[in-house]
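Omission of a single protein chain aside, the complex is shown with its protein chains in their original locations.
Our next item is chain A:
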Amino acid sequence: MEKMSRVTTALGGSALTGRTMHCHLDAPANAISVCRDAAQVVVAGRSIFKIYAIEDEQFVEKLNLRVGRKPSLNLSCADVVWHQMDENLLATAATNGVVVTWNLGRPSRNKQDQLFTEHKRTVNKVCFHPTEAHVLLSGSQDGFMKCFDLRRKDSVSTFSGQSESVRDVQFSIRDYFTFASTFENGNVQLWDIRRPDRCERMFTAHNGPVFCCDWHPEDRGWLATGGRDKMVKVWDMTTHRAKEVHCVQTIASVARVKWRPECRHHLATCSMMVDHNIYVWDVRRPFVPAAMFEEHRDVTTGIAWRHPHDPSFLLSGSKDSTLCQHLFRDASQPVERANPEGLCYGLFGDLAFAAKESLVSAESGRKPCAGDRRHPIFFKRKLDPAEPFVGLASSALSVFEMEPGSGSMSWFVDTAERYALAGRPLAELCDHNAKVARELGRNQVAQTWTMLRIIYSSPGLASAASLNHSVGKGSSCGLPLMNSFNLKDMAPGLGSETRLDRSKGDTRSDTVLLDSSTTLITNEDNEETEGSDVPADYLLGDVEGEEDELYLLDPEHAHPEEPEYVLPQEAFPLRHEIVDTPPGPEHLQDKADSPHVSGSEADAASLAPVDSSFSLISVSHALYDTRLPPDFFSALVCDMLRFYAEQGDVQMAVSVLIVLGERVRKDIDEQTQEHWYTSYIDLLQRFCLWNVSNQVVKLSTSRAIS
């Protein structure tokens, strides 16, 4: 009731008017303070001390308090405060340790009233008692606080913080005798004005200096503090021990903090360094400021709400020598710019997704297959009906788990541990790795290794036995022409590599909630994709152990990728030969239709469009050569590596890169290599495969890695 009447008397009849505006000062401001009539503001700094009238359209300079011929340090203000009871009374804190009071009622030009030179060091803050006309409090760098009665020449009492500099002092608005002080060592003390011998209470509020504090205008026990540690904390002082009730993390040290009138949970802050903006926070939502004022070009040094019962006008002074009036309705709202959805992959392929509730319910309705293998879990935040931003705050978090079997990344771990990357001849390495891959059911990868073996180790070295052991040989001399024809045919049908990617992504879309995000995942997030991509392969291999069955299955796996054309069965062995030629004439037809076809098919598919014409000519030519220079394939191999990397199998890309070493390294730019290496090493470390990761680091040729 009492409050209501106050509001009406304060605002009734003549509500504040004005607009967002600023005016240029002659010098940087250190502090500002508002007269209780809300129509005047005083600005103080090292070389400025002026009073401005706040009019509807502009600031008008009313009075310059710096008078006298010589500049005096007494006028170099660190802080200024206007009495909230008496319109004529001001006090300033000078950098040389002097506290000065000013009486605007003096008839002379010089309004200086009293001079207190009791502090030995810079005075950081002055504060008038909210209801007592003659009581002034000061806090200084020398560690003392002094209470002055303006009717006397000297201080009435001195309070020793028993520690380092005092950074702020504030009388409690509600408790007549209480004031709070903050210190450079992170402490906050509570004092009773009648007891200068010792403080009532002390606690450590921040790590490092506490630059400012402010009592809540209505909530008796609430004290907000801001520190160099970039935090704003709200303390409940009514309890036995001061309790931290809210904590806001800002991005720079907090220089000033001021509760917003009439908004119980809002406070404004500005920072000491680097960040020039003024933020208004809802303390219950500590991560995003409720509003932001971006007018200043240098750090803001003083903020003040224009009227104690009007939440929409904020005044500020800055080092950029401007004085600003900010209107709340003109503030920018960072919330609107924030991305309201969040998406994140877990290590084992789990996917968490948070979005506005309305969005999610619509989404899940549209997704018929979301439920089959993954289990969405919904968390709902308990909503507080009192919160002003209910609509914005309610969001749903869905977690999609991998099915225990399919989600396993054991293939990755196994592969990493069992691959041989160095120390043996190339052919052996390739064979070994092919074997590993095959045992893990990753036939496409196995096939790739085999082909690499064939490409890069000279035919003479490759024994017939090992060829036998390796896959899909069937190279009959009559076919090469058809083969190249085939290639040429394919090219237009295939479109581009990226399209292949996307189509592949689509086949997996059931694993992911949002369609739009799938492309993003496949294209940008190599290492993360692995979780959801490769297990699909693994699943196939796992279930269908028999090669024949695999063969049947594989086209099925491949077809959705290239739905545009259907290849005749015969085509598989033929295309297979593109890379398979060098080993020479061996007839192992029984193996020719092995499942690995699909692997090479994928390769060919991805490689073909890049330079189909080139391969058309040179392949047919090369087939009649006894031996191709390994260089001939390097472009293809590089494309193949990129393909794997883009598919998310960065493991394959890096392993091949290491095994082949000089043979391909020069064809792939350093940055890409570095990217692959870092991704792979990061993955290995997430799985705690320290040995493998170290081995990779050691073997890497990228300068940035090793």
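A few comments on the model shown:
Quick note on the criterion: contacts are C-beta pairs under 8 Å (C-beta built on N, C-alpha and C of every residue); 3 or more make two chains touch, one makes a residue touch a chain; residues count from 1.
Throughout what follows, contacts and distances are computed from a predicted model.
According to UniProt, the chain absent from the figure is "Sestrin-1", selected among "Sestrin-1", "Dynein light chain roadblock", "Glycosylphosphatidylinositol anchor attachment 1 protein" or "Auxin-responsive protein".
Of the listed positions A:R36, A:R121 or A:R174, the one in contact with the omitted chain in the full complex is A:R121.
Listed residues A:S155, A:Q170 or A:S253: the one in touch with the omitted chain is A:S253. Considering A:P209, A:P261 or A:G441, the position touching the chain not shown turns out to be A:P209 (whole complex). The residue touching the chain not shown here, chosen from A:A15, A:M85, A:C247 or A:M273, is A:M273.
On the side of chain A, the interface with the absent chain consists of residues 46, 70, 72-74, 76, 78, 94-97, 117, 119-122, 141, 184, 208-209, 211, 228, 252-253, 272-274, 276, 297-299, 320, using the contact rule stated above.
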